[in-house]
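Excluded from the complex is one protein chain; the other protein chains are retained at their positions.
And then chain A:
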Amino acid sequence: MKSLAGTGGLIRLILRRDRVVLPLWIVLLVAISVSYVQEYGDLFPTPESRVKYASNAGFITLYGELSGPSLGEFVTWRLGFVPVMVGLISLLTIIRHTRVEEETGRRELLGATVVGRHAQLAAALITVLGANLVLAVLLALGMHSQDLPLAGSVAIGIVYAGTGWLFAAIGAVAAQLTASAGAARGIAIGVLGGAYVLRAAGDTSAHTDGPLAWLSYLSPIAWAQRIHPYADNRWWLAVVLLAATVLLVITAVSLAVRRDVGAGLLPDRLGPTDGTLGSPLALAWRLHRGLLAAWTVGFALLGLLFGGVAEGVGDMMRDDPGIQEMFQRMGGAAGLIDSFLAGVMMLVGLIASAYAVQATLRMRVEESSGRVEPVLATATSRWQWAASHLVFSLLGPAVALLAAGVAEGLAYGAAIGDVGGQLPRLVGAALTQLPAVWVLAAIAIAIFGFFPQASMASWAGPTVCILIGLVSAGVSTADWIRDISPFTHLPSLPGGSVSAGPLIVLLAIAVVVGLAGLVGLRRRDLPA
């Protein structure tokens, strides 16, 4: 086992580097999942209400088929998207501790010490698989503490961990294929997205007795889901997931021995001899275009999904005062479907603010990587450089929101036969989120301008707003807490009344805070 020498030390290194992030996502995912038991138990106290809620075609596309009407089954179904997130986090973590290490050259530094050929991959896998195991145990305990049966609670833990394991292994394979971490992430996330789409298409087809139900059987996400916790607890599917994980890990290891450190199996293509880029904006476009395209496609898909389910949600809410109350707390508008759509718009706006912060922090990435120095040593001023990035962090979310609004308008409009009427309403509603998104972007600019080392704190903005949004949708919340979030001050659209006052105030805050940040950037050392 010489090839594994040093694995223990590397595991300690990974744990040291991820000592905040790793426990954070475990605790957060467990807490959110466990909180659903109480919340959805109150909202849907009867088996009939649960079955009715879950039989909507849109929800079946999103979460799959409900296995049975008990509270445990219902909560598991409603949490159907969380295992996908576990898979995403797992594969990203694997790639970060394998391919990123190689790309940056740190692997070489460590590899020259007494560290075996497979130690890095083994350490990353052991850490991520172990983290998933901890997640599963905590989740099982948490669910059981909410008076759900023990066997089912263990099973839902296995659903989460099994998905996490499998996609960690897929991340490990992807990390062997390309020299660039970005491309490896693309491949692994593509597989995850493909698995999700297969499951969504198969389950939707099955619901309508269509011919494509078999597609689900190709999707590892569907395998995990069909363990059916709290129903028949099919343990043998857990064995299938484990076997697939083992196979993928063996594949990753056998690929790893066929390549050099730092190299990928897929060749790097050559680029052009001469460049056409000649301005800060052109460079920023090159750096941001992938991010912009990914978010825009994602937002369009979100819009299609929410637009598609809106009508069914409206039908269901008419019979259910609990849900009505929830969406009215979120949206506050009169019409039921409108209040659903308004709640969805706020959610889309919150996600857009995460994109805005991510795009703004690209400036910090450029700074800390040292790439900003050669640029600023040319005739490019700091204003021009910052402006070229801010075009994308401010207008990028606008493009993404526009895509969401158009897709939602088309999907909902087509469902009720009124595209001409719904499209402008929903596009308008989507774009109304922008002032609040820009406030959070401006805060990120200010932090980057004045406290560059603390740039990551910018994520607190979207995180706090999303938490306020989630909590205030579930339970009534003190006004002063809700008022912290700029999204609280937006008009509830579609359906609500619009007054210009709050929008202008939010825009003014965004402009003042953002400009202050730029002044800070002009005055400070760069790089700092």
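The rule is short, and it goes like this: contacts are C-beta pairs under 8 Å (C-beta built on N, C-alpha and C of every residue); 3 or more make two chains touch, one makes a residue touch a chain; residues count from 1.
The rule we apply is simple: contacts and distances are computed from a predicted model.
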item: Per UniProt, the name of the complex member that is left out, chosen from "Bicyclomycin resistance protein", "Homoprotocatechuate catabolism bifunctional isomerase/decarboxylase", "ABC transporter ATP-binding protein" or "Polysulfide reductase NrfD"; value: "ABC transporter ATP-binding protein"
item: Sole residue of A:G130, A:G275 or A:G421 that reaches the chain not shown, by the stated touch rule; value: A:G275
item: Contact partner of the left-out chain, one of A:S35, A:S55, A:S180 or A:N233; value: A:S180
item: Residue ranges of chain A at the interface with the undisplayed chain; value: 103, 179-180, 182, 268-280, 282-283, 286-287, 369-371, 373-382, 523-527
